[in-house]
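Dropping a structure here in structure tokens format, bear with me for questions.
Here is chain A:
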Amino acid sequence: MSFSAFLFYVLAAILLASAVRVVSARQPVHAALSLVLAFFTMAALWITLGAEFLGLALVVIYVGAVMVLFLFVLMMLDVRQTDKTPRWRLHLIPALAIGALMLLEIVLLIVDGVKTKTALPESAASMDKPLDNTRELGKLLFEDYLYSLELVGVLLLVGMIAAIVLTHRQSRFAKRQEVSEQIAVTRDDRLRVVSMPAEVEAEDATAHSPDKTGGH
Partner candidate 1 sequence: MPVLSLLIWLPIIAGVAVLLLQRVDGGRPSRWLANATAWLAFFIAAYVLCRFQSASAAMQFSERAMWIPYFGIEYSLGIDGLSVLFIGMNALITLLVIAAQKADSKGSYLAALLITSGLTYGAFSARDAVLFYIFFEAMLIPMYLAIGVFGGPQRKYATTKFFLYTLFGSLFMLLALFYLYGVSQTFSMQAWHHLPLSLYMQLILFGAFFMAFAVKTPMWPLHAWAPDAYVEAPTGAAIMLASTKIGAYGFLRLLLPIVPDAAQVLAPWMIALSLLAVIYFGFVALAQTDLKRLIAYSSVAHMGLVTLGFFLFNAVALKGAVLLMVSNALVVAALFFCADALKTRMGDCRLNDCGGIVNAMPWLATLLVFFAMANIGLPGTSGFVGEFLVILGAVGYQLGVGLLAATVVVVGAAYTLWMVRRLVFGPVTHPSVSALTDLGMRERLLLSVLAAAMLGFGLWPQVLLGMADASITQLLAHMALSKL
Partner candidate 2 sequence: MPGLEPTLTHYLLLAAALLVISLVGIIANRRNVLVLLMAIELVLLSANLNFVAFSAYYNDLSGQVMTMFVLATAAVESAVGLALLILLFRRRGNIAVQTLDVMKG
């Protein structure tokens, strides 16, 4: 067994273990930290496959940004775990059963596919390819997949706006300028000309023409 093979098995074991930990941890913080571990391991695996850029991006973006976001939210919400139910409960049985079945199916599918479609390359072709994976990826991204890239950018923007709009809390005490209203203002909004009877005695004015005091 070569070192790369050894590495693969080790990483795969860590990955699966941390994945199991993610879904089974009682404390969400543990789960989040296990997920970080899973991301790290996955990044390592990708790098062994020659996808250096993606591996690094995974570490930077996910471990650095997304998972931190998760942890922030976790801290912010201060979720108290009140659930005292045992970890293994009855509803786990169908879940595990269907998981096992699913795994069996997929494994059979893969093994079957390998058997019938012998054209699958058995060894990693990446071993021979040039090392500037990042450059090649960049070329492909900005040439062939430019529009898709732009669309993904728009998607990110929309996601960002959505997240802000959803979580933004309008403060009742905040004071702010409404520029559009300031510009759209007209004279009548600001000024009211009130005609007052000039030299009438007070009693007459109130008694006889109360409605004339109103504006015109």
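Keep in mind how these were chosen: all candidates are chains of the complex that A comes from, given by their letters.
Just so it is clear, a contact is a pair of C-beta atoms (placed from the backbone, for glycine too) under 8 Å apart; a residue touches a chain by one contact, two chains touch by 3 or more; residues count from 1.
The structure displayed is predicted, hence computed values, not measured ones.
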**Request:** Would you mind pointing out which option among 1 or 2 touches chain A in this complex?
**Result:** 2
**Message:** Residue numbers of chain A touching candidate 2 in their complex, please.
**Reply:** 1-2, 4-5, 8-9, 12, 15-16, 19-20, 22-25, 28, 31-32, 35, 38-39, 42, 45-46, 49-51, 53-54, 57-58, 61-62, 65-66, 69-70, 73-74, 76-77, 79, 81, 83, 91-92, 94-96, 98-100, 102-103, 106-107, 110-111, 114, 120-126, 129, 133, 136-137, 140-141, 144-145, 148, 152, 155-156, 158-160, 162-164, 166-167
